[in-house]
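This is the structure I have questions about; it appears just below.
For this depiction, one protein chain was excluded, whereas all remaining protein chains were kept in their positions.
Showing chain A:
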Amino acid sequence: MAGSNEVNVNESKRVVPLNTWVLISNFKLKYNMLRRPDGTFNRHLAEFLDRKVSANATPVNGVLSFDLLIDRPTSLLVRIYRPTPFPDTDNTEPSTSSMSSLLTDLIQPPSSDPFPVIVFFHGGSFAHSSANTAIYDSLCRRFVSLCNAVVISVNYRRSPEYRYPCAYDDGWTALKWASTQPWLHSGKDSKLRVFLAGDSSGGNIAHHVAVRAIESGITISGNILLNPMFGGQARTESEKRLDGKYFVTIQDRDWYWKAFLPEGVDRDHPACNPFGPNGNDLKGLPFPRSIVVVAGLDLVQDWQLAYVDGLKKAGQDVKLVYREQATIGFYLLPNTDHFYEVMEEIKGFVQIWIELQNATMER
């Protein structure tokens, strides 16, 4: 039942590798400490505990990263990940390495052919993690290699200090910024081929930024939602069945929504429940095609499936990837079939669209 604190570790231990179990349990316990019953958040301790990595303009496994401040008033940082520039250079002069860390060299397009730009929103239920959190740095690097993409990880403002719609505003700012960068435009028609991606709260942000993009004239090639965070006032069957069983509880979900949504509203607010009673109708609108990954052991899956349903009913193109025995966070460590097969799905999703566009242009 809601609020149950029954510790049921046996089930979760059976379905994930040991190191994954250690990692996610570690997060669970730390996050439990950080949420206060009065709705405030222990931000200092959160930042102290969060494991972060620096950007690295020296390529590691063919990927380099650098941070940019794209909006000074809100101190909005993004971390950009890209394949090594000048991969074909035979230049062995020692000065090359210093020169290549110059901003001007870093912002050369990775190729003359069309390439995808992925604007990524990290998870953390709107309250945790940052663009430089180690687990997300790894994931973004993975996306670069997987899709030959430039990945822009957005360090959006988090709740409870910054509630709705700050995270969406920051996502929108990042997307707008990307659209002004010549080096991110590719192909003969010089277009920004941008995908929005995110896990957990990041998935939720991706949806809402895509909605905002509809009227703006920025075309989004696709949305990639990994275990997106949605909810609603009702208690669904999956929530009741899986409460507390696989690292997540209804109680903590409620806390995070309360911390993110405006004061006084309930979980049927459209930010939380986009196809609920207060949702907007997307029928007939140029919403991007989506791939939505749902973990079968995630207690909010009923809301995620309702989201997929909502897109379908609105006539939108959506592919559901349902991983029956996967838990939250399966995409953080490359040690299961879930990880590799979902990565292939994402790769295919991005690749198909790029190839489609190439084919269209060549005609």
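Simple rule for what comes next: contacts are C-beta pairs under 8 Å (C-beta built on N, C-alpha and C of every residue); 3 or more make two chains touch, one makes a residue touch a chain; residues count from 1.
As a convention for this text, contacts and distances are computed from a predicted model.
Write down which listed name, "Eukaryotic translation initiation factor 3 subunit H", "DELLA protein", "Zinc finger CCCH domain-containing protein 16 isoform X4" or "glutathione transferase", is the UniProt protein name of the chain that is not shown.
Going by UniProt, the chain not displayed is called "DELLA protein".
I'm checking contacts with the chain that's been left out. Which of A:S54, A:Q108 or A:S216 qualifies?
Only one of A:S54, A:Q108 or A:S216 touches the chain omitted from view, namely A:S54.
Of the residues A:S138, A:T219 or A:N278, which one touches the chain left out of the display?
Candidates A:S138, A:T219 or A:N278; residue touching the omitted chain: A:S138.
Against the chain that's been left off, what residues of chain A make contact? List them.
Chain A touches the chain not shown through residues 3, 5, 7, 9, 13, 18-19, 21-23, 25-26, 28-29, 32-34, 36-37, 42, 44-45, 47-49, 51-58, 60-63, 66-70, 72, 75, 77, 79, 83, 94-95, 98-99, 101-104, 106, 132, 134-135, 138, 141-142, 145-146, 148, 251, 332-335, 340, 347.
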